[in-house]
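My structure is below; once you've seen it, I'll send some questions.
Of the protein chains in this complex, one is absent; all others appear in place.
For clarity, chains are labelled A, B and C in written order, and residue numbers in each chain start from 1.
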Amino acid sequence: MIYSDKVMDHFGNPRNVGVIADADGVGEVGNPVCGDVMKITIKVDDDRIGDIKFQTLGCGAAIATSSIVTEMAKGMTLAEAVAITKSQVAEELGGLPPAKMHCSVLATDGLKKAVDDYLVRHGREPIAVGTIAHDDPDFDPHAEDDGEHAH
Amino acid sequence: MIYSDKVMDHFGNPRNVGVIADADGVGEVGNPVCGDVMKITIKVDDDRIGDIKFQTLGCGAAIATSSIVTEMAKGMTLAEAVAITKSQVAEELGGLPPAKMHCSVLATDGLKKAVDDYLVRHGREPIAVGTIAHDDPDFDPHAEDDGEHAH
Amino acid sequence: MTERSVYLDYAATTPADQRVVDAMLPYLTEHYGNANSMYRLGRDASRALEDARERVARAIGAARPDEVIFTSCGTESDNTAIIGLATAAGRTSGHIIVSAFEHHAVLEPAWRLGKQGFEVTELPPRPDGTVHPDDLAAALRDDTVLVSVMHGNNEIGTVQPIAELATLAHERGALLHTDAAQTLGKIDFDVAALGVDAASFSGHKIYAPKGTGALYLKGGTRMTPYLIGGGQESKRRSGTQNVAGAVAFATALELMDAERPAEGPRLAALRDRLVDGLLGRIEYAQLNAADAPVRLPHIANFVIPGVEGEAMLLHLDAAGIAVSTGSACSSGSLKPSHVLLSIGCPVEFAHGSLRVSLGRYTTEADVDYLLETLVPVVDRLRQMNPLYEKMVAGLAGAAD
Partner (left out) sequence: MTERSVYLDYAATTPADQRVVDAMLPYLTEHYGNANSMYRLGRDASRALEDARERVARAIGAARPDEVIFTSCGTESDNTAIIGLATAAGRTSGHIIVSAFEHHAVLEPAWRLGKQGFEVTELPPRPDGTVHPDDLAAALRDDTVLVSVMHGNNEIGTVQPIAELATLAHERGALLHTDAAQTLGKIDFDVAALGVDAASFSGHKIYAPKGTGALYLKGGTRMTPYLIGGGQESKRRSGTQNVAGAVAFATALELMDAERPAEGPRLAALRDRLVDGLLGRIEYAQLNAADAPVRLPHIANFVIPGVEGEAMLLHLDAAGIAVSTGSACSSGSLKPSHVLLSIGCPVEFAHGSLRVSLGRYTTEADVDYLLETLVPVVDRLRQMNPLYEKMVAGLAGAAD
């Protein structure tokens, strides 16, 4: 399994790492039992994503997709941000190995959660709810896994 | 499968090849469908094998065992000659590959046949009858074969 | 006895070409990573492996590189294809057709399936050494799941009309596998043109090392993997990949293909010289499957009546000549070749068969040396044959 150069760049030098202390919205998805957890904090300015930071526990693809999604989302309207698809994320990274495609869901779900969190905090209707894969109790991030076993 | 040096010597320089024109006894065993045929002709002197010659169609082991059995039998009494066992033949040759053990039966059977032929011609009781493997209609010379198939 | 050494058994195995060895060596000691590891050494190995896969795929006309699965030998490829395709998706019964003169690496798994709930038809080739499409058409049934017919026969060198057979199989909903161990690199081989669903290859027949092989499996074809474990080769063949072996296989195949335009005709001419020379010099000798419409350039198989094969082989060996007989490498056995019997060769003649197979290093002088050496060997063995005169009378009578 080989990652693209861009994946390796975002993994090795992830952008926007950290936590915004006085964030307007926080999204956290995944859990350590699955092996990946992501937390996104956002500042919202005029319904646009002003600042955005992430923290991720996860594999190379999880970190790279987290990093790129923060870059993609910065400056977008909230509606635009929640519309980012996992395929767009993968594409932006120059592709992901098939076994790692599920990782991009982590990043888009985290972003959606943060946006909805902001909206709910402000008494508005959440706009991403229903499209968040991790909300589905049957969601199995590794269902598409196609990896090999130990040697 | 590797033949001993002695097998290769008897195969490459078989002793006593040919047919005795005025033979006292003739023994022929095997058939071309099985892949091996042996004919032994003997001259008998005072119930001893005076001269002996063979012809064999067959594999290396068939020829080598034929050759050595003629050497072993020459000078033996008829009773001694029919008592030669296939293991003695194999031993005399420094062993045979397992898949070729059956070949020694060809040689001993041929010799027995020739002796019995001599005895019957002279109105005497055959002494080998009953111990000749090739007389058994169910005899399968390749039953012990343990060879490999084509490459 | 002699210093001369003439190898004429290229259908049994070939030496590894020095260029092939040179190509593979760095993957043994230097780029030795496990192709499944993520770190650089592993990625390098993986890249070399995938590069080899692409080269093989291109050479055989596969639609996609992942249609090529690297294996450890022709036998493994055959076993995997026969058992894996027959039992795909949990199937436990059905009808299978294999030609009667398949290599045992196909026959044995077919027979095993035959004991496990499948029905197996052994389709006899015609006396010209070819599986006739009409015969396959007649044998196909609605429940036929798999047909396996070898591309080129390893003993008699006849080439089967695989494209036609594949069409027939597909019309009845069956898959077609072909054992191409003897044809790959030696004649045109293109999976698309042949229309096969699976094909087996062996490295040591094309100047790659022994212990290498490959299986072509058409994209979308379901197959139960045979070697199972770590899930390598996209779960179709487990076991740490032999990267050096894959590189060797790809290199060897490309060399075969590059050299074939000159090498094919050269070998065919040598073979014709051999056939003419042998039939001209050895009385009653016959070329097996002489009427075959298509034959491999490098294999000729003769019956030499009145002579037993192993004895002939040993005398030739004493003169430094390597050839094969009977069931080719059933050297430990007197059982006559099932291939020769399947094309109607009488048993007594099958015991006296001689397979000569030519290759990259064969010269005219080699062929001539064989012919020279063979004549006295045959004479000598016939003189030792107690039945030879009777047989000749029979042969002469039959010729009347």
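One rule holds for everything that comes next: a residue touches a chain if its C-beta (ideal position, glycine included) is under 8 Å from a C-beta of that chain, and two chains touch if they have at least 3 such contacts.
Remember, predicted model here, so these are calculated numbers, not experimental data.
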Considering the complete assembly, the absent chain touches shown chains A, B, C
For the chain that's not shown, point to the residue among C:Ala180, C:Val243 or C:Ala289 touching it. C:Val243
Answer key for C:Ala23, C:Ala105 or C:Val307 versus the chain not shown reads C:Ala105
Spell out, residue by residue, where the missing chain touches chain B. 1-2, 146-151
Sites on chain C contacted by the missing partner chain, in the whole complex: 5, 7, 9, 12-18, 21, 25, 28-30, 32-34, 36-42, 72-76, 78-79, 103-109, 112, 202, 204, 209-212, 226-231, 238-245, 310, 313-314, 316-317, 320-324, 329, 331-332
Given the full complex, what residues of chain A touch the hidden partner chain? 1, 8, 11-12, 14, 17, 19, 28, 32-39, 55-60, 62-63, 97, 99-100, 141-142, 145-151
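Note that only the chains that are shown with their structure count from here on.
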CA centre of chain B versus CA centre of chain C: separation in Å? 38
Whole-Å separation of chain centres (CA-atom averages), chain A against chain B: 86
Touching at least two other chains at once: which residues of chain A meet that condition? none
